[in-house]
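Excluded from the complex is one protein chain; the other protein chains are retained at their positions.
Chain naming follows the written order as A, B, C, D and E, and within any one chain the residues start at number 1.
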Amino acid sequence: MTIAVCPGSFDPITLGHLDVVRRARTLFDRVIVAVARNPGKSGLLDLDARAALARTAVAADPVTADVEVGVADGLLVDFCREVGATAVVKGLRGGADFDAELPMALMNRHLSGVETVFVVADQAYAHIASSLVKDIARNGGEIGDLVPPGVADAVRAAVGRGVSDHTRAGRTGTGPMP
Amino acid sequence: MTIAVCPGSFDPITLGHLDVVRRARTLFDRVIVAVARNPGKSGLLDLDARAALARTAVAADPVTADVEVGVADGLLVDFCREVGATAVVKGLRGGADFDAELPMALMNRHLSGVETVFVVADQAYAHIASSLVKDIARNGGEIGDLVPPGVADAVRAAVGRGVSDHTRAGRTGTGPMP
Amino acid sequence: MTIAVCPGSFDPITLGHLDVVRRARTLFDRVIVAVARNPGKSGLLDLDARAALARTAVAADPVTADVEVGVADGLLVDFCREVGATAVVKGLRGGADFDAELPMALMNRHLSGVETVFVVADQAYAHIASSLVKDIARNGGEIGDLVPPGVADAVRAAVGRGVSDHTRAGRTGTGPMP
Amino acid sequence: MTIAVCPGSFDPITLGHLDVVRRARTLFDRVIVAVARNPGKSGLLDLDARAALARTAVAADPVTADVEVGVADGLLVDFCREVGATAVVKGLRGGADFDAELPMALMNRHLSGVETVFVVADQAYAHIASSLVKDIARNGGEIGDLVPPGVADAVRAAVGRGVSDHTRAGRTGTGPMP
Amino acid sequence: MTIAVCPGSFDPITLGHLDVVRRARTLFDRVIVAVARNPGKSGLLDLDARAALARTAVAADPVTADVEVGVADGLLVDFCREVGATAVVKGLRGGADFDAELPMALMNRHLSGVETVFVVADQAYAHIASSLVKDIARNGGEIGDLVPPGVADAVRAAVGRGVSDHTRAGRTGTGPMP
Partner (left out) sequence: MTIAVCPGSFDPITLGHLDVVRRARTLFDRVIVAVARNPGKSGLLDLDARAALARTAVAADPVTADVEVGVADGLLVDFCREVGATAVVKGLRGGADFDAELPMALMNRHLSGVETVFVVADQAYAHIASSLVKDIARNGGEIGDLVPPGVADAVRAAVGRGVSDHTRAGRTGTGPMP
C-alpha cells in the first residue's frame, strides 16, 4: 500500500488544491493532507483553522472522503516518516514551478528517500492561487467560486479582522488588483 | 475604441516602463497607466509621488503625451471597469516572467473578462528593473540613464531620507551590488 | 591575468557554493569570494561570521587554497573594480535561475563592463541551498553532509540563539519541512 | 484602425487557433489569418486546403465572421506590409513557448517595426496542437472535439491518402500515442 | 492495484530510463514499459531490438524484475487501456521539459482520463539522453557507463552497419561532439 502526502500551507484551501488531492487519491491507496507553515509569511488563517477547512472540504467529495488532514510542525520528511508515506504529491502549472520545486524534491529525497511526484492540475483551476484569493477578498471581490463551500466566509471574516500576511495594508498591486 | 491599462507599482517609473507604455499606445486607442500598491512591499515612494513622476514622464514623450495616469487602490479589474478598459498590457522579458504572470492574467479574465496582452520590451532596457534602480541609488551609484528626467532626483531624495522598502539597511547583495 | 569574483550571501556557505568556487578557480587565475548582504533578508549569521566560515572552507581545499574572501558592502561592481575583477561567476541550476540572474548580469555589464559567467554546478549538490540548510537546522535535522566542516556547528549555535531570518517562527512549510 | 495578423501553419486549424483569433478580434479592429509554410515540414494539407478550412471556421463564429484569411508565401513582415498590419498576434501556453517566440518577435520588429503581441489561450484548449491532432487521426482516434466542423473529415481523408508530414510511418511515440 | 506505463522510444534504453522505471516501480503496483515509435525519426534500432534490450535491462535489477516490456504501435492511451493502466510515468529534468510534456499530458487525460505523473530523475543521470549516447557511439566514444550491460554492444553494432536516425552523416555538432 502506497501512502502519499499532499503538503502545502492551504491558507486557505482552494478548488485547485482539492483537484490535486483528488488526483493523488486516484493514484495512491492512502492520502494525507499536510497543513504546514510557510516560511517568511505569517499567514491569514492559523494552522488549525486551515486544517479544519481542509478537513471539511475533502470530506465533502466522495473521491477524497477518506483523505486525512494533519498539521505538520517540523520537517516534511519527519511528517512523512510518522505517517508512513513514501511519496509527496504536488501540482505543477508551468516550467518555472518545476524549477522552484526541484531543489526541495531533491533535498527531501536526500534526507529520507521520500519521492516527490508531480501531477498536472486541471487547467480549469490554473488561475487559482491562495495568495490571489486573499488579495481578492481583501478588496471586496467575489471568491465563492474559487474555494470549497465554507472557505469564503472564513476568509472574509479573517480579512475583516484586519489579519494580514503582508503588512497591514490589504491592498495589492502587481497581481489581479492594484 | 480599445482602451488598455498598463499596471505596475512604478516605484519609480523607469525607461523600461516607458517603453512598454509607448508600445501599448501604438497598439491601442487610449492607454491609462495604473499605479498600484505592491503586496508585501511598503515601497520607496508613496503612491501619489509615483503617479506624479509617471505623469511627467509620459507627458514628455510625443507618443505617450495623451496617456493618462491613475492610482489604483483596489482590484485591477475594478480599475479597468471604471475606465472602460478591456485590455491589460504587460512587458515580458523571459519565460519565467510569463509563468509568473499567467495565473494573474487568467484570474483577471475569470473575474471580469479583461484580456492581458504581453509585449516584448526593447532589449536595450532588459537590465532595468525598479528594484535594481533603487539598490543602485542606495549605494550611491548613477541612475540617471535608467529613468526618465526628474526621477533620479526624487529617488535620491527618498533614499537620503532613509526611506526603504526592505529593512533599514540600504545595502544589498545578490543583485548588482553586494 | 583574469580575476573573477564569486558573489553571494553565503549564509552559510554550502558544499554547492564551494563547488562553484572550485570551478571558478580552474577557469580563472585569481578568484575572490564576495560575501554580501541580501536585500530584504536580515540573515542568520552576520557578515563577518559568514566570511570567516567561507575563509576556512576555501582554505581547506587544495584547489581553492589561494582564493580570497572579502566582505562586499556596496555595489558589486564597486567591489569588482577595487579588486580588479573583470568577471563575476555564478552557478546555475535551471532555466528559471537564468531568467532571474539575467537582468542583474546585464545591469552589472551596463554599470561597469564586468562580465557575468555562468557555470553548471555539480548535480550532486543540486539539492543544496542555504535557505533549505537553515530550515533543516531549525527543525533539528542533520546538515553535516550539506556544508563544509565547522559550518554545521555555527548554524546550529545561531539557530539555538533564536536568530532567524524570517519571523521568529523557525518552522517552515512548503519547502522540505512543513 | 489597428490591423493585426494571426500567423501559423494551420495544418489543420484547431479550436485552439480559433480561440486566439477570437481574442485578437476583440482587441483589434481588423484581423487577418495568415496561413504559412512551416520550414522543415512538408505538411499534411496543402496551403490552399488549410486556408479554405480556416475560412470556413472563422466565418462560422459571429466574433470572427469578418476575419479574412490569406496565404503567406514569403516573409511574414512582407505579408503584414501588404495588408497594412502593425501587429502580429500569437498565443502562449508556457514560458518555453515565449523563449522560442522571442527571437522571431525581435527579428520581425527589426525588419519592419511590426509589433508581436502575445495573448493567453483559453486553458480549455491547452492540450490542442495541430501535431497532436494529426497523430491521433493517423492512429484512428477521435478528433471531432478538437477542431472546427468539417476539419476532422478533411484530416481523415488526407491521412487515408497516406499523406504524412513525418516519414511514411503514421505511428508516433513520445506524444499521446506510442 | 494501480498500473502505470513508462513510455518512450528507448532507442536505446539508458541508465537514466532505468532510474525512472525503478522509481515508478516503487510508487506503483505494476509497471509496464511501452516502447514506441518516435514521430519524425526513423530510429537507430528497430522496435523489437529496443524492447529486447529493455527487457534484459529491467530483468537484471531486483527492483524492476517484474516490470513488463511491450511494444506500443498506436495511441499511448490505447496501450494504457489494453493493459489497464491509469497512470503514465515520465522523468523530468528541467522546466522546459515540463512545458514540452504538458500538452501531451493534457491530451492523454482528455482522450481517456489517464493521468501523467512526473518524477525527478536521479541527478547522477542528468547528462544521459539516448540521442547523446548515439552521437558518442557514432564518433567512437565510450558509452559503456551510460547504458545497461549489453546495450553498448548493440548500439555499436547498429552504428557500424551505418544505420542512422539522422542523415547518413554520423557526425554531429552542437551537442557533445562537433
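Please note the rule applied: a contact is a pair of C-beta atoms (placed from the backbone, for glycine too) under 8 Å apart; a residue touches a chain by one contact, two chains touch by 3 or more.
Here the structure is a predicted model, which is why all the values come from computation and not from measurement.
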Per the touch definition above, residue among D:4, D:24, D:76 or D:154 touching the missing chain | D:76
Of the residues listed, C:33, C:47, C:87 or C:128, which one is in contact with the missing chain?
-> C:87
Taking the entire complex into account, which one of E:12, E:74 or E:94 touches the absent chain?
-> E:94
Note that subunit D touches the absent chain at residues 7-9, 34-40, 42, 72-79, 95-96, 98-100, 102-104, 106-111
Footprint left on subunit C by the chain that the document does not show = 2, 23, 26-28, 86-87, 92, 94-99, 102, 105-106, 109, 115-120, 123
By the contact definition given up top, give the residues of subunit E that touch the hidden chain.
-> 93-97, 99, 126-129, 131-132, 135-136, 139-142, 166-167, 169, 171-178
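By our rule, only the chains that are shown with their structure count from here on.
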Hey, which chain is the most central one here, using CA centres?
-> A
Starting from the mean Cα coordinates of subunit B and subunit E, work out the distance between those two points in Å.
-> 46
If you average the CA atoms of subunit B and of subunit D, how far apart do the two points sit, in angstrom?
-> 33
Subunit D touches at least 2 other chains through residues 94-97, 99, 123, 126-127
